[in-house]
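Here's the structure, in structure tokens; my notes come after.
All protein chains but one are shown in place.
Each chain carries a letter (A and B) given by its place in the written order, and its residues are counted from 1.
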Amino acid sequence: MSRFERWMAAPAAMVLVGLAGAVNKIINGEHALGTTAAMPWGLLIAGYVFFAAAATGAGLIASLGHFSGKPALMALERRGMFLALSLLIPGFGLIGIELGNPLNMIYILLSPNFTSGIWWMGFLYSIYLALLLIECYYSQVNPTNKNLKMVSALAVLNKIAAVCNLGAIFALAGVRLFWNGYYFPIYILVTAILSGAAALLTASYLTGKRAGLEIEPAIVEALGKIMAGCIVIAAAMTALKLYANLQAAEQPLRETAAALVSGPLAWRFWLGEVGAGMLLPLALLLIANFRAKHTFAAAVLILIGVFAMRADFIAAGQIIPQVVVEGVQHTAYHVYSATWTEWALLAGATGASVLMYAFAEYKFTLDAEAADTFADPECVADLTGRRKLTV
Amino acid sequence: MRTFSRRTFLKAAAAATIAGAMPLAGDFTGFVRGAAEAPVTRTPSTCNGCSTNCAMFVYVKNGRLWKLEGNPIAMKNEGKLCARAYGVAADVYNPDRVQQPMKRVGDKFEPISWGQAFKEIGDKLTKIIDKHTGSSVLWLCHGGKEAYAQMLLDEIGSANYVTHYSTCFTSKTNAWDKMVGTQLTSDINRAKYMVFAGRNYAGGIMPGAMKKLMRAKERGAKIVVIDPRLCELAKIADEWIPIRPGTDLALYLGLAHTLISEKLYNESFVRQYVFGFDEFWQANRHFTAEKAAAICDIPAETIRRLAREMARNAPASFLEPGYHGLHNHYVNSTQIAQANVIVNALLGNFYQHGGLMPSASPKLGKLALPKRLQPEKGARADGAGVNNEYPTVETSRGIAQHMPDLIAAGKVKALFIYHFNPLRTAPDPEYQKRIINAELVVSIPVDWNETSVHAAHYILPEHYFLERMEAPKPISGNIAHDYPQVAMRFPALKPLHNTKDVLDILKGIAKAMNIDDLYPFTVEEDAAAQLKPLGITVDKLREVGCYEVPEAIKPGFPMKDGKPALNTVTGQVEFSVGIFKLHGRQGVPTWIPPLVSPKADNEFRLIHGKQPWHSHSVTSNNPHLLAITKSYNGTWMWINKGRAEKLGIKNGDIVTLEAKIEYKGERRTVQKSIPARVTEMLHPECVWIPSGYGNFSPRARFGYQQGVNYNDFAPARVEPLSGGCMVQEVIVTVRKGGN
Partner (left out) sequence: MAHYAMLIDASRCTGCAACRIACQMQWQLPPEVFFNRLEFREQGTYPNVRQDIVPVQCMHCDNPPCLKVCPTGATYKRADGMVLIDHGKCIGCKYCMVACPYDVRQMNERGVPEKCRFCAGHVETGGQPPCVATCMNDVRIFGDLDDPNSEISKELKRRDVFQLAAHKGTKPRVFYVKSKK
């Protein structure tokens, strides 16, 4: 077994776990999930939003490189595209398994419903996938192709539309007060970039580290700044939203905000979303002034934090019983606890993501400067091996 | 407490599907599509969900049960069916039915053929009768299908036909029988003012009564509900008056006092039709509304107002005679029923429209059978009607809850238990389990009920009610209707399992005992003979399901030769019961306090009641009805909010109930845990539990160990006058937390 193979054992095992989850979901359907009629969307949807948004964020940063002309970002263009692909496909996998009848997807084409956010999601993300494949293809085969410029330009619009629509799926569902309004499309855009940047940094850092290379400090700083900026915006948005909701006239809004701040979602909110997703990484980034190691740590924390954000956001929208009959005393909150199947599927998607990305690093040229090093299988093989690799 | 697991059901359902069916559990589209073209048959039947026996039509598609519709003619349901009807019907496919005869071998049951079972039971029975006479054989049953079993008992010389009624409402039937000679029923259709105490038609359901009550409401009649709990009927009533449980007798006496002292009662009715008025008044003239108020926790002013309003609307007003609610519950239950008769008689509403009317019953015919030479019957084993035992208990109903004592005393050697589950529906299951000590215990159920699993030597499963024809049943009792009716059960489905109907089971046993030609007829022949006087055929009834006899019964007190002609000694309504006096008791009711009362902060009277979607023990293994339970936290124990707060109990908290069982030299402590429903809808001095849970038959898998039952906490006592169980003479302590 080569070092690469040995090193890939962990993500491969995760994929196997995920497959077990998938089999269980396929056999037992809805019962394999912790979701209920009252909380129909659970961790798999959160996972899907996490992966799809991170993919879009990574893609957007890649495009940013393309158009900004900033060398540090330009260096990330290809890695960003391949990373986006490695995030998007497992994300699709998650939602495909979550769907009760994925085969009926054909009706999205045959009888489209243009008022449906999910229809637009299917549409925009299919295009995203197609554009990504084209971009990735050309990046390897013919990086200087003239058409690529146009494709990239289209892709930027598509990505912004896709990720905003992702927010709009929730915002425009119309009846879940907490999700309503323009807040979430923007919030998702910001946090998508945040998680995309974090994923990119994590991937680049680990790849570089394996190769025994220092990442270009400019790259670290660029991504670090994006992360810090996004955190500040996201934190401000979250604080404003929760503050407004806690004061809101509508009781369900107050209750939802309370669920996050001091209710059943509080531990994940404070530890995950706020702690891991905002405070700690921001501190790491600013105190260490974008030093690679610290920025990497911050990025990993951000990925965890943003996943918590997704889970919180999905849960919060549904956790308060809807007021159907005025004055009915419900149990305070709906309960949802994820099953092993859901965790297994998330692990599987994560593993698949890592495998796909590593495979891309191994197989393709993602890095203009260090092309040779990265093409060396031995280097890639040790991507996460904690062994003796110090710069 | 274990919550219902859908996984087990799916598994079980899968097993059932393999066995042939489980329509409600299956994938409906498959079924509907498959059956779309199939012809649908519609067979009349009567629901077996409770003793209301609502008439209905059963729709069968592709040989599988599809759905039910109420029969619009039938006066007890007027086209309506309650939830339980659907549940018990679907249970025809319940995998926990007993699917063939079984014989106990050690702790287990082994399949046995019908032939072998009849032979073994017949042999044992013959030996027991030879040695101990026919009087050592007892038939214990739900009741209502007397005829066939009676014939066997007559043949062997046993007087021991015992029904479940002593666990239901014998103090009422007994008092009415002795005071009025019949059971009158409330004429909801024409009443203007109705008082229901301990009678919850919306929970202890009779669909037709609710239909009539709703119509009455629409035309402006008033409904008052007296119940420690805001029960389902109270929800739609004009007034809910909570009462301290166990003190209804005081309320009734207070009502009577007001009626008499304020001269609101119908004097001419009393003069003409009542015997013992003076005796009653002498004994109660000091029992004012104030006295009553102090006892029953209802303001004296309210008691007086009630009496005045009833009197103002009389005779189109009544105090509903009631059912289980108060009549199996207390040491003073018989007196409660007596006082009920008295309040109504004071209103002069007997045989009056809008008051109490007789229950119209058609006069059915009888098969002409050859006379047989039969032995003289010995004394009853259960003591009902026996001097120095329970002389005042009705012999037509008997005493069901003390079988283990009769067995231990050697009075009962062989016990048949038909359509009855005393281990779950009679008090103190630990005690009831000793039924197994008889020499021969044969259970005839449909499912693996507690009695069969824990006490039977043989289990002989009957056809499911949807699979059998039954002799016609008069639709009567409980509520008034102008026209007598009759309905019949026809087989809607082919028998699924190796079961038999009760007549064939009895034929088999009789034959094995070498009793020839005891039953020289079929159910259909019996049915035809019974219907004959009505001028209709079995086929006609098969069409309509329920037949209404065109002659209406008329109001008016029964008279003969210008004299009141009730079936009592004097022909009048007897306020004083002679036979009670004969046996050293009081003839008229006076205040008798309950046996026990809660005192400490953590003590409560344990009371119970029907929940609309469960019956006794029989529905508690139905997945659909249990799913309703799950949706609405149906197993939870109600507790008053103020009291709960003092004990630190919040809604949904698990609490532990504890009671001491001390009687006949036994001393046990019972502890059970259950979540609490903290509510403002209950009197502070009691806790209330729904009566349909607490199954402990491991072979009735869906309902196993869900919830608790009031019978767990009650000793198996016998109320001396009427034979009731006094199941609410029970104090429990309640504490937060499970055990």
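Operating definition for what follows: contacts are C-beta pairs under 8 Å (C-beta built on N, C-alpha and C of every residue); 3 or more make two chains touch, one makes a residue touch a chain.
The structure displayed is predicted, hence computed values, not measured ones.
Just one of B:A74, B:A90, B:L364 or B:I479 touches the chain that is missing; which is it?
Touches the omitted chain: B:A90.
Touching the left-out chain: which of B:A294, B:V386, B:I436 or B:I628?
B:I628
Of the residues B:S135, B:Q485 or B:N640, which one touches the chain left out of the display?
Residue touching the absent chain, from the options given: B:N640.
One chain isn't shown here. Among B:G477, B:P684, B:P720 or B:G738, which residue touches it?
Spelled out, the listed residue whose C-beta touches the missing chain is B:P684.
For subunit A, which positions touch the chain that isn't shown here?
On the subunit A side, contact with the omitted chain comes from 29-30, 35, 37-38, 40-41, 99-102, 104-105, 107-108, 110-113, 115-119, 122, 169, 172-176, 317-318, 321-325, 327-329.
Which parts of subunit B are in contact with the chain that was left out?
Answer for subunit B: residues 6, 9, 13, 23-29, 31-32, 66-70, 77, 79-83, 85-87, 89-90, 202-203, 205, 207-208, 210-211, 214, 230, 232-233, 235-236, 240, 242, 612-613, 623-628, 631-632, 640-642, 679-684 touch the chain left out.
Throughout what follows, only the chains that are shown with their structure count from here on.
How many angstrom lie between the CA centroids of subunit A and subunit B, rounded to a whole number?
From the centre of subunit A to the centre of subunit B is 63 Å.
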